[in-house]
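One structure below.
All protein chains of the complex are present and in place, except for one that has been dropped.
Labels run A and B following the written order; every chain starts at residue 1.
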Amino acid sequence: MLALLGADRPLAAVLVSLAAAALIRLVGRWPTVRETCTFGAGIVKLGLVLSMLPTVMDGGVIESARLTLVPGVTLHLRADPLGMLFALVASTLWLVTSVYSVGYMRAGRYPNQTGYFASFALCVSATIGLAFAANLLTFFLFFELLTLATYPLVAHNRTPEARAGSRTYLVYTLTAGQALLLAIVWAHSLVPGGEFRPGGMLPADVPSSTVWGLFGLFLLGVGVKIAIMPLHGWLPAAMVAPTPVSALLHAVAVVKAGAFGILRVVGYVFGVDVLRDVGADTLLAGLATTTIVFASLRALKETHLKRRLAYSTVAQLSYIVLGAAVGSVAALAGAMFHIAAHGFMKITLFLCAGAIHTESHRDDIRQFAGIGRQMPITMGAFAIAAAGLAGMPLLPGFISKWNIGLGAMSTGSWVFVVVLVGSGLLNVSYFFPIVYDAFFRAPHGTVSPERASLTMPLAATALVALLLGIAPNIGVGFYRLAWSAATSVVGGDAGGLP
Amino acid sequence: MSRARGTLVGATVLAAATVALDLLAHPHGDTWWHHTPGFDLLFGFAGCAVIVVVSKALGKAALQRPERPAANSGDAADSEDLAT
Partner (left out) sequence: MTVHPSLILFATAAAVALGPRTLRQTLLVLGAAGALWAAATLPQGDHWSHAIGDLSLELLRVDALSHLFGLVFTLIVAIGALYAWHVARRGEHAATLIYAGGALGVVYAGDWVSAFVWWELMAWASVFVVWAGGTPRSEAAGFRYLFMHLVGGGLFLVGLAAHLTGGGTMTFGPFAEPDGWAYWLILLAVAVNAAIPPLHAWLVDAYPEASVTGTVFLSAFTTKTAVYVLIRVFPGSDLLVWAGIVMALYGVVYAVLENDIRRLLGYHIISQVGYMVAAVGIGTPLALGGAAAHAFCHILYKALLLMGAGAVITATGRRKLTDLGGIARQMPVVVVLYMIGAFSISGVPLFNGFISKSMIITAAGDDGRGLAELLLTLASIGTFLHTGLKLPYFTFFGPSQDLTVKAVPRNMVAAMGVAAACCVGLGLAPGWLYARLATPVDYHPYTLDHVAGSLQLLGGTALAFWWLLGKLKGEATESVDVDWLYRTRVPRAMQSAAAMAAATGEAAQAVARSAVKLAAAFAGDPLAGGRWIVASGSKAPVLGYDENRYRLPIGVTVFWVVLALWLVALLV
């Protein structure tokens, strides 16, 4: 069995945190041992994922063994460029969030930490499984597992609001799951096996009504997780969770899983040309644009920091949907790169929000006057990440926007470039008053000194964001992975980038 | 001689001197005003007057308004802060 695991790295990567979850439950009584399990599993998982990187970078894929439950129903994992991108983002950020969680949970003296860390591990296991899913059924399995694994995390505080919020979350996501199942079954009837194929898996003779119907169901199924309006209602409600959970939901796992799902659906189920032929790309683009505008405007009205960040996530991830809708190589590459870029920047913001909450017990941005002087590292990282999301050059948000914009321009849809630019302005409107208040107003009230267990992770993610902006291929080569995946999907036609 | 009168005399002398320089100089340029001695003196005087008069008139008509007292301490109404 162990020999099998060693040879089958995608499966091993998934199972590592599954095993960790069980282990954590067993050693829960000893916090240090328990935390070691979390970190250990995180490092092993990251190591496994990284070990697969060279092959994928060279253009290969790593297949894992197929598990046939019933003839025609197989579970299959495969590491390809897009999956690799997502898995790397997820495993790296899991490690960061784990470090942060330890500090946060202990500082806040939260109860039920064992259950928390076990669910955490389960959640990331599901995310990696999702990343490496090679066919629709495996994708669905891990998609639903993700929902179930995150439910206890959202409801962690067990207050009435937590219960209500987590129930809302379940209602949205499980209902969507049913739509997704329908879509998958239908797809299976058209394509036995339902294997993801770059450029689309559907046969050429599928009538456009089928395409529309299938696409609609997929959109419903996956769109809830990515919080496309009007399916976004669960996201602000889910802010009742502890901050590391929100970070996980927004930067690492859930919403990103939705984004990843959209990219898989557009690029590997239907194919960009099929969608363009039936006009579904216009619908997607319209939904994305509406979401960007509405969510950004909505964010202006929220004074609770985490809710403001939630709406910002909704808007930002619609960039990914927009890139997928535009469908040229550059746009897709930008959208895929944005998974990594947004991941690092958004997680920084959430970790900052948690640090602010821990040290000052303030959640409302109207109380943040002068907090930059009292928590300089935290607010410094916040400012960097906020500028990055607004598209300031030298940060990775600019690179994704640039590619999506160039991709849009090359297909003649310059209006989307205007949307991207305009949303950058809106980003500034809802983030920079916070930055101004923090640094340029007089401080008030007591704020505990910043503690290293919280500032180190957020400084690290901010630094990575900065490095990714200047050298997007630094380290693991996210930018190259994105372009590799995008090129394989669109099949080689240049997106207009000189 | 009073101060004002002395200044006036001094100014006239200087003005005359510069016009004299103009007569000595080799003019550069094709247009008629390059070859007119003392042109710049008149232009300076008249131009300045025109600028002041026209600007003041525009100001009275449209561009000026009394200073707002709040302008000295800060314009909350103009703030772009949309957080509230």
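The rule is short, and it goes like this: contacts are C-beta pairs under 8 Å (C-beta built on N, C-alpha and C of every residue); 3 or more make two chains touch, one makes a residue touch a chain.
Bear in mind that the values here come from a model prediction, so they are computed numbers and not experimental data.
S.K.: Looking at the full complex, which residue from A:Val33, A:Val73 or A:Leu394 touches the chain that isn't shown here?
M.R.: Residue touching the absent chain, from the options given: A:Leu394.
S.K.: Pick from A:Asn157, A:Gln374 or A:Ser410: which residue touches the chain that isn't shown?
M.R.: With A:Asn157, A:Gln374 or A:Ser410 as choices, the missing chain is touched by A:Ser410.
S.K.: Tell me, which residues in chain B touch the chain that this view leaves out?
M.R.: Counting only chain B, the missing chain is touched by 11, 14-15, 18-19, 21-22, 24-31, 33-34, 38-52, 54-56, 58-59, 62-68, 71, 73-82.
S.K.: Using the document's contact rule, name the residues of chain A that touch the chain not shown here.
M.R.: 1, 15, 18-19, 21-22, 25, 67, 115, 122, 145, 148-149, 151-152, 168, 171, 229-230, 233, 293-294, 297-298, 300-301, 387, 392-394, 398, 402, 405-406, 409-410, 414, 417-418, 421-422, 424-425, 428-429, 432-433, 436, 439-440, 471-473, 479-480, 483, 496-498
FYI, only the chains that are shown with their structure count from here on.
S.K.: Nearest whole angstrom, what separates the Cα centre of chain A from the Cα centre of chain B?
M.R.: Here chain A and chain B have centroids separated by 63 Å.
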